[in-house]
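Of the protein chains in this complex, all but one are displayed in their positions.
Letters A, B and C name the chains as they come in the text, with residue numbers starting at 1 for each one.
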Amino acid sequence: MDRVKFLIPTFILFIIAISCVPAAAADIVADSAIAILPPNVSDVIVSDKPNDPGGTLVVEWILPDSAALAAMPIKGVNIYLSGNHDGPFELITSLPKSALHYECSDLQDGESYYFKVTATANGLESDGITSAAGIPSGQWFNTERLPILIVVILFSITAITFIIKARGGYDFYVRPIAGIKAVDEAIGRATEMGRPILYVPGLGSAADVATIAAFTILARVAKKVVEYNTRVIVPNYDPVVMAICQEVVKEAYASAGKPELYDPKDVYFITQDQFPYTAAVNGVMLREKPATNFYMGMFYAESLVLAETGFVSGSIQIAGTDQLVQIPFFVSVCDFVLMGEELYAASAYLSREPQQLGTLKAQDLGKVTVVILIIIGVILSTIGMSGFANWFNVG
Amino acid sequence: MSNDTNRNFWEKLLMIDRRWIYLTIGIVVFVPLLFRIGMPVYVTTEVQNVYDYIDALPEGAVVMIPCEYDPATMAELRPMAYALFRHCFSKNLKILSTSLQIEGVTLVKDDLAMIAAEYGKEYGKDYVFLGYKPYPSVVILNMGENFRKPFPKDYYGNNLDSLPMMKGVINYSSCACIVNINATSGADYWINYANGRYKAPLALGVTAVMATDYYTFLASGQIFGLIGGLKGASEYEKLINHTGPAARAMDVQSIAHTVIVIFIVIGNVAYFASKRKMRNF
Amino acid sequence: MSTGQLIGNGIAAFLTLCIFSFLYKDNPFYKFAERLVAGVATGYFTMLLFWTNFIPKVWEPLYERHEIIYIIPTILGIIMWTRFSKKWAWVSRYSIAFYIGIGSGVAVTLALYTYLFKQLQATIAFPISMDVAGINQLLVVVAVLASLIYFFFSTPHKGAFGVASKLGIYVIMIGFGAGFGLTVMGRIALLVNRVIFLKGYLIALFGG
Partner (left out) sequence: MRREVPLLIVFLFGLFMIVQYFIPHAKFAFWYQEFNNWTIIIGIFTMIVGIGSLLSVHYSKIRFRQEGWGYSLVTIVALFGMAIVGLLGGTEGDLFLKLYRFGLSPVTATMFSLLAFFIASAAYRAFRARNVISTLLLAAAVVVMLGRVPIGEILGGWLPRWLQLPNIADFLLNVPNVAAKRAIYIGVGLGVAAVSLKIILGIERTWLGGDGGKR
């Protein structure tokens, strides 16, 4: 340590010398000064990581100024950790000099920790600067997410208000959506042709909203199927989805007073692998020759394989998905397509319950707000005030 | 009479058996694989950005290239991985890779080892393959803390700390950038966690279909570059001056696309011709 | 190729051709391959679930580490088996309710964050100006507004609103067309890959 103390004034002298020496000579001086330790970093600050579950501290430091770096370009920093200010310190990481902060996790909440940051160069290491004590803790509110909380609350209030209003008998206008109107017609067609209906609930899990919307449409289809005495085939990819689809179809038969006609073998599981599943559904289409195919839920690359095969087998096809990449394929091959939000709206349309339609109104109000925010936001960005846009950049 | 035969011709064309189209596509794909054509390649800025970023890195920097492709999607993404591996190794950069898709692990492992051998690179010193762990979102989050958290050992069972390359390589902040080659929606996790939470500079290599989706993230600055499908891979091959599998497949694409466009044109000519004829009657 | 690989690849090539035969029409070969992989895939994924999920998430915590809490999800899982019984099938709703509750709770904030906030921020983050990027930004903003208007459910699409929503559907269709065009690429690549595989196998078989 003594040697180091001695070296610091030497180093300062060295810096002064350097600034006097013409640039061309600097290299020679640097070579001869190889025994000098690298300059220290400064301002080592430890703070609790904000908005985290706890156990993490953030260490920040400032590299030596450019004059010192010109004398001895440092390679990086070493970070040491200890429970005591005076050590012993344990090396926890080495970082390149571009890193100006480090997050140290897996610490104990409420304990004090000290960090020492040293600079390294040419295999040498500065004596380092030790920080003040840092105490990690977990937070009870993530302030970065405040904007989302505000939106969740406002949106919930709006939605609930409209739902209550609708229960009170307020009548909402909803514009017609072709794909939804087509659902009933397509079922009628199947009846006329005496052929079954194929309902594919996609590859989503039961917790995906698109799949949940698919259940609602299936409920409608199943109800009509019972009414017209046709048959609906539901091949499944996910067993939980299958369980719910069975429940939905069974309920349709039960509420029509014909529980004995329900055949659980019509709502069945194929396999949980995308293309083997697709291959099997293709097989169903060509062998059962359904009059109408529904594709509702989440679809990926198999969308076009299914829709083309369905076309070849001469079925009317109605698709609905929120998977943007696949919508173009459904649009070009199917007769009707519910795009994105329309799929979710379908459940409200088909149930015809006013309280379901209430949330549609809330969604529209949300869109009006978005339109206004976009207009304001773009104007503000254009006149150079980017703070507004950053408000939406939540963590 | 002639009118009648004409109409039949156009209508027949409209109703053409799809299998003729299938056959044409089959021929179009097969024949160019036998001869090399060598179409010129035009480099887009989103691919150039990835190249420039990596090209500017100093020797010895660690580039993380997680690869998530499987047998079904390797057609598009493997050439991309090859090109990136080649670029990094030729610049003496170090590669840290992993594969968070179970079906792709052995594929990626072999691909990386193969290109490394080409450049005489040594495992553990010049590149490291972490392997697979389930739940990509959790793994990606944990790697942001420390690679050792989800992967105390690498794919081959070595302790990470025993590998010379991993000395001082703690988490994303120890890597110069991440280029994630991904055929799954798991790419979102890399965006949300690696870039969103840990601020790691991130570029993506995705299939052509996914590329449309990820332009949004390019525009919003969450990723600094985007390599889309074989086209992107062939652009990268051009940038590193190494004609690979992507360039050859691009020849097929060029012809196949043209043929499909010709189909569309014929379809429309037939459509309008048959419509006019119908009006005459 | 070794003999083993030759046989393995032979099976792979045969299955490849079985699937391709579907292009001509449905046939016993396709049906065979279809039914074969339905079984293989189910077996494969079940075993994957068993080893990578059941063992570390259920067996080890319960049997080896005695973490009692895991009894709850295990019971929730076993409850699903009531589906085999007609009388008790309704009990499975408890597990389904848990599953759906967790899913929809996560979805609320996640959807607002990734779909609403991120997209909104990306739309307004760039200034409009007179250079190419600035004009593109102006066009994007106008196009986003028009497309948003197309998705309004509770207002009739008439008058100025109708014009905007028509512009919106035009934008959406151009966007979809572009997406379709881009996708063609990847699909051809897949076919190229299969053809290369078959070619490679034939060469290995007959010596190229």
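Heads up, the rule we're going with is that a contact is a pair of C-beta atoms (placed from the backbone, for glycine too) under 8 Å apart; a residue touches a chain by one contact, two chains touch by 3 or more.
Being a predicted model, the structure only gives us computed values, none of them experimental.
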{"item": "Visible contact partners (per top-of-document touch definition) of the missing chain", "value": "A, B, C"}
{"item": "Residue, one of B:Ile25, B:Leu130 or B:Ile240, that touches the chain absent here", "value": "B:Ile25"}
{"item": "Sole residue of A:Val41, A:Ala121, A:Ala219 or A:Ile316 that reaches the chain not shown, by the stated touch rule", "value": "A:Ala219"}
{"item": "Hidden-chain contact residue, picked from the options A:Pro64, A:Gly134, A:Gly204 or A:Pro276", "value": "A:Pro276"}
{"item": "Positions on chain A contacted by the hidden chain, ascending", "value": "51-55, 109, 138-142, 145, 148-149, 152, 155-156, 159-160, 163, 205-207, 209, 212-213, 215-216, 218-219, 222-223, 236, 238-240, 242-244, 247-248, 250-252, 254-255, 264-265, 268-276, 278-279, 301-302, 304-305, 307-308, 311, 322, 324, 328-329, 331-333, 339-341, 343-345, 347, 351, 355-356, 359-360, 362-363, 366-367, 370"}
{"item": "On chain C, residues whose C-beta touches the chain left out of the figure", "value": "8-9, 11-13, 15-16, 18-20, 22-23, 31-33, 35-54, 57-58, 69-70, 72-74, 76-78, 80-81, 83-84, 90, 93-109, 111-112, 114-116, 119-120, 122-123, 136, 139-140, 143-144, 146-148, 150-151, 168-185, 187-188, 190-191, 193-194, 197"}
{"item": "Chain B residues that touch the omitted chain in the full complex", "value": "16, 18, 21-22, 24-26, 29, 39-42, 44, 70-73, 75, 103, 106, 208, 212-213, 215-216, 219, 231, 250-251, 253-261, 263-264, 266-268, 271-272"}
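Note that only the chains that are shown with their structure count from here on.
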{"item": "Averaged-CA centre spacing for the pair chain B and chain A, given as whole angstrom", "value": "21"}
{"item": "Geometric centre distance via CA averages, chain C-chain A, whole Å", "value": "15"}
{"item": "Set of chain B residues in contact with two or more other chains", "value": "72, 209, 212"}
{"item": "Interface hub residues of chain A, defined as touching at least two other chains", "value": "275, 324-325"}
{"item": "Residue numbers on chain C that touch chain A, as the complex places them", "value": "19, 22, 26, 30-31, 33-35, 37-42, 44-45, 80, 83, 89, 92-93, 96, 99-100, 102-104, 106-109, 111-113, 116-118, 120-121, 123-129, 137, 141, 144-145, 148-149, 151-157, 172-173, 176-177, 179-180, 183"}
{"item": "Touching residues on chain A, where the partner in the complex is chain C", "value": "145, 147-148, 151-152, 155, 172-175, 177, 205-209, 212, 240, 243-244, 246-247, 270-273, 275-277, 279-280, 282-283, 286-287, 324-325, 327-329, 331-332, 339-342, 345, 360-361, 363-364, 367, 370-371, 373-375, 377-378, 380-384, 386, 388-390, 392-394"}
{"item": "Residues of chain A touching chain B in the complex", "value": "76, 93-96, 99, 102-103, 105-106, 275, 301, 312, 324-325, 395"}
